[in-house]
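Every protein chain of the complex appears in place save one, which is left out.
Then we have chain A:
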Amino acid sequence: MAKIISIEEAVQLIKEGSSVMIGGFMGCGSPHSIIDKLVEKGTKNLTVIANDTATTQYGLGKLIATKQISKVITSHIGTNPETGRQMNAKETEVDLVPQGTLVERIRCAGAGLGGFLTPTGIGTVVEEGKEKITVGGTQYLLELPLKADIALLAGAKVDKKGNVYYEKSTRNFNPIMATAADLVIVEAKEIVEVGEIDPNHVMTPGIFVDYIVGGGN
């Protein structure tokens, strides 16, 4: 059973040096309230795994601006010039991963798989240091699972068992990340009673969720 906690309690769970998955795509579907509270608390030396670093004013890009992230594993930093500046100045380590590979590595970790074979990145710098395996005459890269200490996610409706319903294009990385972290915290736009979300509409089953935080926006 997921436990409802305050946003203050939620950010206490994020320790210095933690690896943190953050849901969302350019801030759409990101846990904005938790991010804001984390900025306020100033927890440093985080390794963040997320699709992108949004902008300095929106989404998890705020944590880049405050230099709370020491390493980011992501597919795109182009919309947040500060990430690029910190990377070039060697202040922040940036590991760029093709988007489909990033999400599938997370999926593998959550699904108990040892990795997967993808044609993406063959013939590019992405293949450096990776094992190549040929199957049926096609060359693939072996990509390995990616997990985290904590996942910070956002849902439109979360019931008190932790079942999550996502609205529109906010789903993106959220349900995948929910499977691949030791501790999963979902920020809910609305916390509802058990039974209020039709089981047909549950997109992340509550068993994946440890803590629910209200007050999402």
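Just so we're on the same page, contacts are C-beta pairs under 8 Å (C-beta built on N, C-alpha and C of every residue); 3 or more make two chains touch, one makes a residue touch a chain; residues count from 1.
Going forward, contacts and distances are computed from a predicted model.
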(message) There's a gap in the complex where one chain should be. From "Spore germination protein", "CoA transferase subunit B", "ABC transporter permease" or "3-isopropylmalate dehydratase small subunit", what does UniProt name that chain?
(response) "CoA transferase subunit B"
(message) From the list A:Ala10, A:Ile34, A:Ile69 or A:Val103, pick the residue that touches the absent chain.
(response) A:Val103
(request) Against the chain that's been left off, what residues of chain A make contact? List them. (result) 25-29, 51-52, 54, 58, 74-79, 84, 87-88, 94, 96, 98-101, 103-104, 107, 118-126, 156, 166-176, 203
